[in-house]
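Omission of a single protein chain aside, the complex is shown with its protein chains in their original locations.
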Amino acid sequence: MRTTLYSEIPAELRTHCDHVVGEIAQGLPIQHWQKTPDRFARYLTHLTRCSDYDRWTTFVRETEVRQLVVVPAIDFWSACSHHMLPFVGKCWVGYVPDEKFLGLSKIPLLIREIARGFWMQEDLTSTISSRLKELVKPSGVAVHIRATHTCQLLDVGPPIPEMITTELHGLCLHGPAKEEFLGWCR
Amino acid sequence: MRTTLYSEIPAELRTHCDHVVGEIAQGLPIQHWQKTPDRFARYLTHLTRCSDYDRWTTFVRETEVRQLVVVPAIDFWSACSHHMLPFVGKCWVGYVPDEKFLGLSKIPLLIREIARGFWMQEDLTSTISSRLKELVKPSGVAVHIRATHTCQLLDVGPPIPEMITTELHGLCLHGPAKEEFLGWCR
Amino acid sequence: MRTTLYSEIPAELRTHCDHVVGEIAQGLPIQHWQKTPDRFARYLTHLTRCSDYDRWTTFVRETEVRQLVVVPAIDFWSACSHHMLPFVGKCWVGYVPDEKFLGLSKIPLLIREIARGFWMQEDLTSTISSRLKELVKPSGVAVHIRATHTCQLLDVGPPIPEMITTELHGLCLHGPAKEEFLGWCR
Amino acid sequence: MRTTLYSEIPAELRTHCDHVVGEIAQGLPIQHWQKTPDRFARYLTHLTRCSDYDRWTTFVRETEVRQLVVVPAIDFWSACSHHMLPFVGKCWVGYVPDEKFLGLSKIPLLIREIARGFWMQEDLTSTISSRLKELVKPSGVAVHIRATHTCQLLDVGPPIPEMITTELHGLCLHGPAKEEFLGWCR
Amino acid sequence: MRTTLYSEIPAELRTHCDHVVGEIAQGLPIQHWQKTPDRFARYLTHLTRCSDYDRWTTFVRETEVRQLVVVPAIDFWSACSHHMLPFVGKCWVGYVPDEKFLGLSKIPLLIREIARGFWMQEDLTSTISSRLKELVKPSGVAVHIRATHTCQLLDVGPPIPEMITTELHGLCLHGPAKEEFLGWCR
Amino acid sequence: MRTTLYSEIPAELRTHCDHVVGEIAQGLPIQHWQKTPDRFARYLTHLTRCSDYDRWTTFVRETEVRQLVVVPAIDFWSACSHHMLPFVGKCWVGYVPDEKFLGLSKIPLLIREIARGFWMQEDLTSTISSRLKELVKPSGVAVHIRATHTCQLLDVGPPIPEMITTELHGLCLHGPAKEEFLGWCR
Amino acid sequence: MRTTLYSEIPAELRTHCDHVVGEIAQGLPIQHWQKTPDRFARYLTHLTRCSDYDRWTTFVRETEVRQLVVVPAIDFWSACSHHMLPFVGKCWVGYVPDEKFLGLSKIPLLIREIARGFWMQEDLTSTISSRLKELVKPSGVAVHIRATHTCQLLDVGPPIPEMITTELHGLCLHGPAKEEFLGWCR
Amino acid sequence: MRTTLYSEIPAELRTHCDHVVGEIAQGLPIQHWQKTPDRFARYLTHLTRCSDYDRWTTFVRETEVRQLVVVPAIDFWSACSHHMLPFVGKCWVGYVPDEKFLGLSKIPLLIREIARGFWMQEDLTSTISSRLKELVKPSGVAVHIRATHTCQLLDVGPPIPEMITTELHGLCLHGPAKEEFLGWCR
Amino acid sequence: MRTTLYSEIPAELRTHCDHVVGEIAQGLPIQHWQKTPDRFARYLTHLTRCSDYDRWTTFVRETEVRQLVVVPAIDFWSACSHHMLPFVGKCWVGYVPDEKFLGLSKIPLLIREIARGFWMQEDLTSTISSRLKELVKPSGVAVHIRATHTCQLLDVGPPIPEMITTELHGLCLHGPAKEEFLGWCR
Partner (left out) sequence: MRTTLYSEIPAELRTHCDHVVGEIAQGLPIQHWQKTPDRFARYLTHLTRCSDYDRWTTFVRETEVRQLVVVPAIDFWSACSHHMLPFVGKCWVGYVPDEKFLGLSKIPLLIREIARGFWMQEDLTSTISSRLKELVKPSGVAVHIRATHTCQLLDVGPPIPEMITTELHGLCLHGPAKEEFLGWCR
């Protein structure tokens, strides 16, 4: 939200998109297709652009807090690295802080920054988990994702299959904290 | 379901897709990207291929039937004519038969055949409605679509906006039949 | 429930079923297939057997009653006249009595007796409606059916399409009684 | 979806189906029954046809991932080996990958390929589980099926009984992973 | 609630119940059957006892009130006049007061007093409606009953059929008030 | 469903029921009460009739299956041994097969056969459990019943109390299988 | 919320409450009953105290607005004028403004101020409606209340009956606005 | 239900209630307040009257039963010992029988008899638990109460706070039986 | 989303915010309050900044479409012009196109652009409606908003009151289209 979305579209990419659209849009109404190469190139550019956001504010804890902190059901979207088509879902994040908290707004921002790109959901889940470990060095961390993959429509047909992945570390790998976290994911 | 999905992919289109992928997949793991140009070209080919299905079986009614027949919540998918990205939803179809019935299986097949292509949802809805009028010449016809458009992610962000469109004709345009039909759509 | 289900299976039918099973069960485990011809022939016999139930008890009304009487969501099953495969659903029946009531138990029995057989759902709905008119000569009658058709699996695939049909007569054809009846069907 | 459904119907089977229909369709309206032998023979052929699909794409994992991957509520249908009638339901699949992932689309395809045939649900569940073990050699695997069996209508009557079966292996047999998996099945 | 439930059981009835139980309880464990004749006779006595409750307090309205007053979902039970077995359900009562209100507690009491007895549901509904008209002489009155009839188990089997009856008079017979009342019944 | 329901009503019982009805139906409308003695005697006869059904088909397992098999929410009815009045509910059955499976249809049939009779719910639950152990000699068995008892109306009033009973044996007595089974009962 | 709740309790009332408690609390544990007379007198004082709140801020409309404004499901409590016991519920308020709006916060405050006192629900509903008419002179006004009355426990027993009352005026008395308003109340 | 509710109201209490009402009902409409002293005195008398019900029928078990028996969600009401105002809720009771069962109807009756009186919810819960232990000497017992306290309206305001209390003993104190019981309470 | 959020904060406003925070943050932990003046000034700047977005793409219709187009439940936020505190809710937009469609993404963008600012909800609703009329000159337009206003916490307390406003014009003012639109808002 805080970045100018219209970063420059690489000229080469723009040209190739033009060619693709040229192949498929023959005879289709011009008012709809005129800007399609731009739109599709912008979509791809957005997905491949490097993230340069770096203000992942953390706080030092002031009281004796060792509770599980959960930010549930964060809407995000990504794209499938096999088909270049979107997948859309929700992400649950939990961590048991040790010395540091992450500012509340940073958690959805982190998810969205990482998700922007081409991913298999299994790798996206573990990458988010690793990044959280670096940022707050928590006693435990848990990431849960449920998403529907539009790339599956062609192979499997509607309704689109959903996929559920869950990555757990530290205290969150153990029984009670795992149960507590998964309880909020259901 | 009854057609071979792997119709031939046009060579030109395949080449252009190769170029697009070439631009964006540099440095990304080869095991995931190797077949991406094929997959994306297949996706586009599927959407532009002409439908040649023509067995829209109808039956002559044998008893005095003038009831509203509804096939609710048919899963379908289509692609946005502005972004070439999928939109996914459900379609409700209703008609008041006059002389002919359409075989039950033909209704979902018809929706899926027409939806395959590039569409604005408003036009898709009225096109399904027109096609049903041609096929069964009913006393009334009603088509209702609710879909989420992944093409909107970039402009509006998650959660993806949903869109609701409804096309009504003949007896279904009038109060009671309209109410009856919309009652099943909620 | 009050008839002996095991009416005699016609010998011819039994033989033909044996042949069908013979074609498809080669190499399959004998403990499962031994009785299959009997079971399938029994299924078909049940569907073609004439109903001889005739105790459709009615009562003469004793007070001034012109209310809508509804028996909702009666479980029933039938078979598709095009594929010989089951369809399964629920039936809602309503009527505005004039001089006579039908005993409560008779309404589910009537639905199940008529549904046993091979039907298109559109015709089943209007046949139930007609039969009720003969039996209680009501001021109005309404029949609503929602069913899923397993015969559609092959053509359309899972999830199985549902079909909704509604037949209305007399007072139930008019706005208020129609709305009242459909209100209980939702 | 990617196979031509209209494989050839064996002539013998077609003839026997003709005889069966000849027995039961006497006096019934010709417009509905004309193609019934074809349709029923096609249904049986579909169920007995050998699957020759063999592109069960897997990927080698690139990061340290040992999460439980779940694909929930896959719609499928099969047929009962005792009555030749359809049963319809949903299948949940989970596995803890070791070295390999199975492509997301392959999981619903695998369920549907295996389910096509004549089965007892208990055997179908363990067969899917075994096939997954062969394909991805996971650290754990879990398969859960809930289905309604139309073959039970004649014996038990509506509403049709549902059946729940669950097969668990490796890490998924143990408390925490079992609980996690079953938690997504409820 | 305000009457002594244990009114005297007629000696004759007690004797006949003894004989009935004598026939069916042979060989069954004495600790359960010893008091059964008493219990069943008490059940029947309760149902045939004349109601003598007569404090149906009403109030004269003090402000200009012509609203619809509704007391929803009152639990009640009754017994079927054909099988002597219980039916159990909920009753919705509405009225548009003219000069008088009925005390709130009187409405559930009235339903329960009238329902105690042997009834067809259709007659119970119109009798409650008539009694309300006598008591408050309202501008409109509406009574809606939904009940399940255990007497139907033997004839129809589980699940027990539900029955819906609705009696409307005066202003409540007209569109808007009817819709308003039925809206609260759903 | 496969037995003629109209077994002969013992003459003595019929006579006693006639006397009971004679006591309570004085002055009540003849069209409703004429057949009541027959209906009530039939009800009692049905409950005391010995079950002679004996085709509890089992199958020898062919693959390595040690999963929990569950048939959920089977509708049944029974009668209370203290008041002779119906109680109505649902039964969940689970077992871990050892060598044998019970045919799916046999499970609801078994519940209904046993439930027909006069029971305390606690005893009904353990009797079903014991019968299953005899039939399939499973590694574990679990039976769960939830029912509402109309016999409680007179003592407790509406709403009727519900009762929950659960009988567990073998592997199903242990933590994980118990949890798995109860998870499907909620 | 903006008034000091602890207005002075009249000495006489305090004394009488002391006597009432003296009668019933004999032998009961002193730690619970010591302050009961104070608490009960405070409860009664609160209910009889005159409201002196008078800042019912309104705004003159600046644009052409003739929409229905609704504040739904406001929690309130009151006491029954027949038993002095609490009744508790929710109130829906709607109005079609003419020249003036009422500040949003004033609507819940108004409901709570009026409800504090002893009321029959029918009169409370129409009094709120009248007060709104005075304050904003709207083109239409609608008030809807659903409440449960603890005063009914003794007479009717649990579950406590709920009561629904609705007062409509001006444009809100007509079909479309009435339907719109009631639609938000369900 | 089986006791005459109108036990004699102590004259002293009646007089004091008269005085309380005299203080607060000045100027209020006489038709509503005339019987208020009687009604309020009756309410208090009901709460302080000693229970003399003593027919807590138990049965000796005949089969090997050690299941958890649960009677869920029993509606009850009580009054707060600090404010004399009602609190209303539901109670769940469970026990593992040893030698004796308690008759089903006795459980709701026991709850209601004990709850009649002035209570803190914490003490009510443990008192019900203790009384059950005396009556059936079970291997385990569990009592769970959820109630809303109208006495809290004045201090906390709407919505009324709910309170949850749970008392567990014997086998029900241990993990599995505790989980099983609490599972039915949710 | 497409604008740089960090427009310059006016220096004066920044200074005044500094003073406000200076008054209230004395003695509070510095790590939390250091950036508060910036954050609050940014919040206010965002709300007062002029929108300069102007690409409200429309399309000329190509087929005969006169259906109701609805974009439901768009998340938005705004701030109260009386307290400067946020209110948060959802907006439903519907229109019957005449000659032009508005691009799907433009509808949520329009809502969010207009809502950014200080508003009374009543005025926000009619302003959105007017803006839509200018942009697409539709045959009918409908806007529905439900929001919770945090500014009400201090005056009314939790739970925060919700407010519902609805503005209708042209064809959407009439019965059928109004009902259709409101049906999707419930």
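Going in written order, the chains are labelled A, B, C, D, E, F, G, H and I, and every chain counts its residues from 1.
Here is the rule we go by: a contact is a pair of C-beta atoms (placed from the backbone, for glycine too) under 8 Å apart; a residue touches a chain by one contact, two chains touch by 3 or more.
Here the structure is a predicted model, which is why all the values come from computation and not from measurement.
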(request) Determine which one of H:T15, H:Q31, H:T57 or H:T127 touches the chain that has been left out. (result) H:T127
(message) Out of A:I9, A:A25, A:L109 or A:L168, which residue would touch the omitted chain in the full complex?
(response) A:L109
(request) With the missing chain put back, which residues of subunit I would touch it? List them for me. (result) 1, 5, 10, 12-13, 16-17, 19-25, 28-29, 32-33, 35-36, 39-40, 42-44, 46-48, 75-77, 81-86, 88, 118, 120, 150-151, 153-154, 157-160
(request) List the residues of subunit H that touch the chain left out of this view. (result) 82, 120-123, 125-127, 130, 149, 151-152, 155-157, 159, 161-168, 175, 178-179, 182, 186
(message) Just checking the interface: what residues of subunit A touch the absent partner chain?
(response) 1-2, 59, 61-65, 67-75, 97, 101, 103-105, 107-109, 175-176, 179-180, 183-184, 186
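Note that only the chains that are shown with their structure count from here on.
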(request) Could you put a whole-Å number on the gap between the CA centroids of subunit D and subunit E? (result) 50
(message) At least two partner chains per residue is the criterion; list those residues in subunit C.
(response) 1-2, 5, 29, 32, 59, 62, 75, 82, 120, 157, 159, 175, 179, 186
